[in-house]
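What you see is the complex with one protein chain gone and the rest in place.
Let's turn to subunit A:
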Amino acid sequence: MAPATMSLLGDYTNDFAFFPESASTFSADIDWVFYFISIVCLLFFIPIIVALFGFAWKYKKDKGLPAESQKDHNTTIELVWSIGPSFLLVVMFFFGARGYLSQRSIPEGAYEIGVKSMKWSWAMDYGNGVIHPELHVVVGEPTKLTMTSDDVIHSLYIPAFRVKKDVVPGRYNYMWFKATRPSEKVAKEELDRVTQRYKETGDAWDYDREQFTPDGYRFYDLYCTEYCGTSHSEMQTVVVVHETREELEAWIKKYSARPEGEEPAVYGQKLYERRGCKSCHSLDGSRMVGPSYQGSFGTMRQLADGESVRFDENYVRESILYPKAKVAAGYQPVMPSYKGQLSDDDVYSLVEFIKSLGDPSVVAAAEGDSEEGADETSAADGEGSAPAEEPATQDDAA
């Protein structure tokens, strides 16, 4: 519906464009309404400003000269400018409500993805235990997001799709959209080159710098737009639009479990980057919202309640599943629980990854003590019993 010339304004490469690129069926409709309102506003604004400055210039007089007129009312003109613009308001309201209803009417049979938000990461649930921070959808296929939050209110916003919805704890909010432009894939040589570089430095993937995902897709930004604390502005992820359903399913399969033959510690690092650990825990010893993993494994850890505990497999596992049970001294109990969101193998891989970051001599010494404990843990998990009662530990947060 938008006039062709206006789409020129929506060029993302231009620093001063009005809109980000448009990549969903909603974009064109919403942009059109935006331009319509803007033009109506200009039709009012320009005459108002011309009159404002024009009168100030034309009727500027020396002190003491009386005004040319003392006319102080004209009922006709006052009624015209009071009632006249109302008709335009009705038109705006109508287009606004129509666009809104189309965003709220979720088509039957839409492709469903679960969304869970937590401080400060996103977990997109593709079913069968595949959870990944990136949102992957198929072009031309209606996609429905069922969203809830683990802690405070967040809000999921995809500027290129012109959609936004708060993600509220204790209830499900829904959103749907239909993507219209598939993400490009970068050339394999470039992807390999960059992947190699990250492998050498060991850094976490920098989406802003590379402008494509570790799988080589260009992407659309996804922001959190409800203020949620320290790393609110880093609570971003990306949206990738696949050409076909098969391509999406292949991508999902790639992340369904630890690939055959991959070292648990290597896979653990991937989980660390993918599942939100890295937004609070550094690998280089620097202090973030949570303690760094570097050199921790095997050491004694001071807790907030004055106790201390050995940083071993059991402690890592408990901290992932019941993070508020034993909080490190000097840190706030803000980590969400990953219970039910990570498989046993995932937790195992993370433990192995964190172990690989510890001082080798300390790790070796700790290994002997806790081997027995590690077995107990996996047995306990099978029975579904918890090392600590969750509600009791929640009090630490308040």
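Keep in mind that, in the parts below, a contact is a pair of C-beta atoms (placed from the backbone, for glycine too) under 8 Å apart; a residue touches a chain by one contact, two chains touch by 3 or more; residues count from 1.
Everything below uses one rule, namely that contacts and distances are computed from a predicted model.
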**OP:** Among "Carbohydrate ABC transporter permease", "Cytochrome c oxidase subunit I", "Gluconate 2-dehydrogenase subunit 3 family protein" or "Protoheme IX farnesyltransferase", find the name that the UniProt record gives to the complex chain excluded from display.
**Re:** "Cytochrome c oxidase subunit I"
Subject >> Among A:70, A:201 or A:361, the residue in touch with the chain that has been omitted >> reply: A:70
Subject >> Contact residue for the chain not shown (choose from A:121, A:155 or A:237) >> reply: A:155
**OP:** Pick out the residues on subunit A that sit against the missing chain.
**Re:** 12, 15-20, 26, 29-30, 33-34, 37-38, 40-41, 44-45, 48-49, 51-53, 55-56, 59-73, 77-78, 81-82, 85-86, 89-90, 92-93, 95-101, 103-104, 151-153, 155, 157, 159-160, 162-166, 168-171, 173, 208, 221, 223-234, 236, 288-289, 332, 394, 397-398
